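Just one protein chain is left out here, and the rest sit where they should.
The letters A, B and C name the chains in turn, as written, and every chain counts its residues from 1.
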Amino acid sequence: MPKHTFKVEWGDTDAAGIVFYPNYYRWMDNSTHAFFETIGYSSVVLFEEDRMGLPILEANCRFFTPSFFGNRIEVTSEIAEVKDKVFRIEHTFRRGETLLAQGYEVRAWTDFSNGKPKAQPIPDELREKFMHHLKQEIS
Amino acid sequence: MPKHTFKVEWGDTDAAGIVFYPNYYRWMDNSTHAFFETIGYSSVVLFEEDRMGLPILEANCRFFTPSFFGNRIEVTSEIAEVKDKVFRIEHTFRRGETLLAQGYEVRAWTDFSNGKPKAQPIPDELREKFMHHLKQEIS
Amino acid sequence: MPKHTFKVEWGDTDAAGIVFYPNYYRWMDNSTHAFFETIGYSSVVLFEEDRMGLPILEANCRFFTPSFFGNRIEVTSEIAEVKDKVFRIEHTFRRGETLLAQGYEVRAWTDFSNGKPKAQPIPDELREKFMHHLKQEIS
Partner (left out) sequence: MPKHTFKVEWGDTDAAGIVFYPNYYRWMDNSTHAFFETIGYSSVVLFEEDRMGLPILEANCRFFTPSFFGNRIEVTSEIAEVKDKVFRIEHTFRRGETLLAQGYEVRAWTDFSNGKPKAQPIPDELREKFMHHLKQEIS
């Protein structure tokens, strides 16, 4: 499962001293781009050479424990669902053993080459890579 | 219904030329603070004088149409649900007649005065004000 | 002198409860775009139709008084210097009578139409408009 770690910066907090929540969505976006790089799809190359992008359809996050300046946060990103043109990626934020937040993004595999962005079927090669990073349901 | 209008700024967009989606959560946060000011609860006064705040438990947004630099966006904020200590506020983003995005935040009425933040029952006075801004279900 | 007013939002502050300083540069950027709109140059139109932009060469700000969540801030923007391809715009931030910060940006009138951005002589029409918003030196 692709993971990466980052540190809460000074400007990420608000006047209550805890992380300003929209930053979690910025971190989810970062994590999705990192996930794609891990599986061999650089979003720079995708967008600049192929004019393919991953616009957001929905994003959700539930917040369990506040985080603070200086915290080291680990994000785990997993594919939770794959449809024809759309997939759902889930991000879990932990500080050590503590679950901080859990969110997901629904994104569409999208062609930007013709003015108006248009969702496309997810190619088999990408679909196969997704399969290696599917969320493990606890049975 | 409390509404306010703002403009998409240059830095709100990303390399694809459309609004970077985490900004919508920043705008939802702004709109909630504006909503509270409208009903007579300034979050500055609340936090500084009473040590009461509104930490987030969950936030969700669905995105229907991309928005761009220079767009004038109107947000409507309505109370969608009120429980004992927790409420859900819904934000609808429109550019003219076009529905751009619709989201909600679940927040807890929280006492910050004793180190560890602790959710409290929503006071009757606030609960009553919420009633005047309840989301109108279409029947 | 073009002025505009905005409010410090919750997420603009940091854990010390004061505005996170990089936001002032975001506000300077916003103010420059607003200034151009005031004098009849919409940066959207400029960039999308003419592929002209205003990339930054230098930005500076001095901070005199901290600002806080909920503060209403007025920015005044004036042209402080105009060279062949480059101009300097100065932004003054006030809360009521209190001077909060004063900064400037040096920007180049730049053609983005040919891959590599290239600075161009400022057209006479724009130069003339600048003249109406020149900073008044106190003599």
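Couple of notes before you dig in:
Methods note: a residue touches a chain if its C-beta (ideal position, glycine included) is under 8 Å from a C-beta of that chain, and two chains touch if they have at least 3 such contacts.
All values derive from a computational prediction rather than experimental measurement.
Checked against the full complex, the one of A:3, A:26 or A:95 touching the unshown chain is A:26. Annotation: of B:15, B:99 or B:131, B:15 touches the absent chain (contact as defined above).
Residues 10-11, 13-15, 17, 20, 22, 68-69 of subunit B touch the missing chain (whole complex, contact as defined above). If you put the missing chain back, the residues of subunit C touching it would be 15-16, 18, 20-23, 25-26, 29, 47, 53, 55-63, 66, 112, 117.
Hidden from this view is one chain, which touches subunit A at 9-11, 26, 29-30, 33, 42-44, 68-70.
As a convention for this text, only the chains that are shown with their structure count from here on.
To overlay subunit B on subunit C by their CA atoms, one rotates by 180 degrees, a value rounded to a multiple of 5. Over half of the residue numbers at the interface between copies subunit A and subunit B are found on both sides, making the touching surfaces mostly the same. In terms of their C-alpha centroids, the spacing between subunit A and subunit C amounts to 34 Å.
Centre-to-centre separation between subunit B and subunit C, using Cα means, comes to 29 Å. Our note on geometry: subunit A versus subunit B, Cα centroid distance of 23 Å, whole angstroms. Across the assembly, subunit B contributes 26, 29 as residues in contact with two or more other chains.
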